[in-house]
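Shown next, in structure tokens, is the structure this report addresses.
Note that one protein chain is taken out, while the other chains of the complex remain in position.
Chain lettering (A, B and C) follows the sequence in which the chains are written, and residue indices restart at 1 in each chain.
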């Protein structure tokens, strides 16, 4: 189970291949979050970020059959269309892979200490948390 | 919306980047199915295969916000650990991307004309369809 | 009426051919009737198309139910439940 917080970009194909080597694995579900129209910077809480992500991954592995998993979240300055985050979950069956991957994303959105600041022509503003993200996380309770 | 039936392998990273160029896209959910322990060959119904996959993709796009989508399914001889199929769905939001991606996989499993034959030491046997796949597809009705 | 009939996977192996061109009697006008018509050949055909066997069918590359009509020139395919993905 790999968790990485980094400035650098990542390659979804290479990351999913890296967790697909076990011949019992039949399914890898994954997700990539991208910057939309606006330049942004991402602040995080070094130390807590990694442990929060590890807890979320452990919780997913306790609920579904997770044979391997990779979570990468970037921080620093990002441009429109840049990749921000990826989650990939490998399992024997696709149901487990999909559920665990979506669970990790939903919890990451409400539990992992990252904050986005958008840089527009008019100035910089901190992104507000969305109630829909809390609702998505609450589904899994 | 790209649908490809091919003998060749694919690169999930390159395929997801190719459908992530629109700056309105914030989320790409994807899936890769892999050969487990056993060598196999995949037969399909040329012509029908592509139209069946296009119908499934169109149905997904009518239910969720699908901004772009790629489905690649291989046929021919495959080894353990080889990639068999990938589905990637790009959307503004992750809920739509996840739902559409899982829907396409569930329908592909019961509607797309592919048949697996496993080659074991004792001989070759056609894989039997699983009731759990019908149940997974029925969820979306 | 003349149709092309295709067979795939285990069905293809059991009936020993991937396709045939077939001239149908007037009373064989649906997919279900064609299935019975083929089954009446006996031997492997009887076993493959027995009512308890889960055979799927497509007309002109569209998955259909047994009641689906067949027209002259149609491509009708029979195959086991699919197992891709």
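What we mean here is this: a contact is a pair of C-beta atoms (placed from the backbone, for glycine too) under 8 Å apart; a residue touches a chain by one contact, two chains touch by 3 or more.
Keep in mind that what you see is a predicted model, and the values were worked out from it rather than measured.
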> So which of the visible chains would the left-out chain be touching?
Replying inline: A
>> Suppose we count only contacts with the excluded chain; which residues of subunit A make the list?
In response: 33, 42-45, 47-48, 51-52, 73, 84-85, 105, 108-117, 126-129
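One rule holds in what follows: only the chains that are shown with their structure count from here on.
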> When you check each chain against subunit A and subunit C, which touch both of them?
Replying inline: B
> At what distance in angstrom does the C-alpha mean of subunit C lie from that of subunit A?
Replying inline: 48
>> Taking the mean of the CA coordinates per chain, how far is subunit B from subunit C in Å?
In response: 26
> Can you give the whole-Å distance between the Cα centres of subunit A and subunit B?
Replying inline: 22
